[in-house]
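Only a single protein chain was left out; the remaining protein chains are all shown in position.
Labels run A and B following the written order; every chain starts at residue 1.
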């Protein structure tokens, strides 16, 4: 511990490449976006400086507030089952006696490999209300008396988008959890076994607390990534009454469909603030458990 | 709690195991079926693809493949993508581990603030930055080269975050101390002692960044000009007529592009485990 103090300035060398790389490749696009957010620009003529007008427009933009709400709802629908599923599966697959661990782990990651085109085609085929396989199954089992028009209902639409995201990303969190579990030294488990702890007791009292850094990672990246939901909702469209239009979809629509790059840039920064806000809350909440 | 948890084990571990395997298999099926359907789809004609989920092999694979190679140089794209992805992933792993370890184990001034800054860079949606990025690459004369696609691997905030958390939980300070006592420099400690310890994390990040880069569509599409320099996803998406995509040919392309991902995944996935063996020996 003591030599750590006088060596600590070495840390700057270790992190320097990131900051150099960021300064070269990342900083200017971000600053340029900020500059655009202070202008009026349709992509063709020269940008006209208008100060904070775009931000004033956001504050009054009810569609943007709706997009925040949509994003949060879809995020919660997707993240809760996603993390639980990933954790449970990671704990099971970490057990020595489970056969076919490699197989299961690989298969659970498949949804994340499937490209957005495939995903879009597949889900529209499955949930098509007249010909989709989901409705056919439900009718077959007699659980519904007539086909459900999924994408005509705001809540079904959101639930389906959330489900798709959950399905697509649980494998991702699973891998992170497994990497975390693998970094726990096996002596810890052996000690617990000697003490006669059951599997569940070991999981609850030993494994989960030791996973805390990994949990922090998944929570925070889930907030940062999850609030920037884009691909999956985009393929299913805005939904009834724009119920599945997320913040980044709104940005995309504004900038690239309506060619209002300047307002789009302002939305980008507004999203930044929203994401930052929820990240801080999450970080604070996760620390409380210390 | 004791009773509840132990009872099924005592009464019938076989029942518990069966339930567990059923659960695992059920979820595996939901993941496998669409994946399987993706392969099957590549063997059908366009008029079938848009109309139903396909589960039985068709006989159109070669026709689809021929249309694909007639329009794009798919194997050239394959080679391009391998090159870009491998180069990017290596850079990404090394520098993410470097910075993650730096943030984890060195208590330098402003560490917290700098780390928050790293996280902050992930919070701005990137979609619009692409315009500024294009302008920048134009100014740096890097358009139509692979540099912007590869070098950005150095500045991966996500990777740094992951590696920091892994280092927090899997690198004991004693190892660094022992390295210093043995007279190693700080960088050789990192290379010789730390990297092997972080293998599970590196393999994990490797999977993420390899697959992410492999499927990256937007950046190569914007940065590259020559058709022959393009990557697989861009080439696959190019197979379209004026009004509609040629799904049959595109699915063949997708199948071709998924195979290396599967190979890379299975290699790396095993590394997540074998890394632990190495760590256990050390520990």
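In this text, contacts are C-beta pairs under 8 Å (C-beta built on N, C-alpha and C of every residue); 3 or more make two chains touch, one makes a residue touch a chain.
What we mean here is this: contacts and distances are computed from a predicted model.
A.B. asks: Out of "Fe-S cluster assembly protein SufD", "Circularly permuted type 2 ATP-grasp protein", "Extracellular solute-binding protein" or "Acyl-CoA synthetase", what name does the UniProt record list for the absent chain?
C.D. replies: "Extracellular solute-binding protein"
A.B. asks: Looking at A:15, A:30, A:77 or A:125, which residue reaches the missing chain?
C.D. replies: If we include the chain that is not displayed, A:125 is the one touching it.
A.B. asks: Extract the touching residues of subunit A with respect to the undisplayed chain.
C.D. replies: Considering the whole complex, subunit A reaches the absent chain at 42-44, 57, 61-63, 124-125, 128, 130-132, 149, 152, 238, 240-241, 253-254, 256-260.
A.B. asks: Which residues does subunit B use to touch the chain missing from this display?
C.D. replies: 45-48, 50-52, 71-72, 83, 86-87, 90-91, 93-94, 130-131, 134-135, 138, 143-147, 150, 191-192, 195-196, 199, 202, 217-218, 221-222, 225-229, 234, 237-244, 275, 278
The working rule: only the chains that are shown with their structure count from here on.
A.B. asks: Rounded to the nearest whole Å, what is the centre-to-centre distance of subunit A and subunit B, using the mean of the C-alpha atoms as each centre?
C.D. replies: Here the centre of subunit B sits 15 Å away from the centre of subunit A.
A.B. asks: So in the complex, which bits of subunit A are touching subunit B?
C.D. replies: Those residues of subunit A that touch subunit B are 1, 3-5, 7-15, 17-22, 24-26, 28-33, 36, 85, 89, 92, 98, 102-115, 117-119, 121-122, 125-126, 131, 133, 167, 171-172, 175-176, 178-180, 182-187, 198-201, 210-214, 216-217, 220-221, 224-225, 228, 230, 247-248, 251-252, 255-256, 261, 264-265, 268-269, 271-272, 275-276, 279.
A.B. asks: Which residues of subunit B touch subunit A in their complex?
C.D. replies: My answer: residues 1-2, 5-6, 9, 20, 24, 27-28, 30-32, 34-35, 37-38, 41, 49-50, 52-53, 95, 98-99, 101-103, 105-108, 111, 114, 118-125, 127-133, 135-136, 148, 151-152, 154-155, 157-158, 160-162, 165-166, 168-170, 173, 176-177, 180, 186-187, 190, 200-201, 203-204, 207-208, 211, 215, 233, 237, 245, 247, 250-251, 254, 258, 261-262, 265-266, 269-270, 272-273, 275-276, 279-280, 283.
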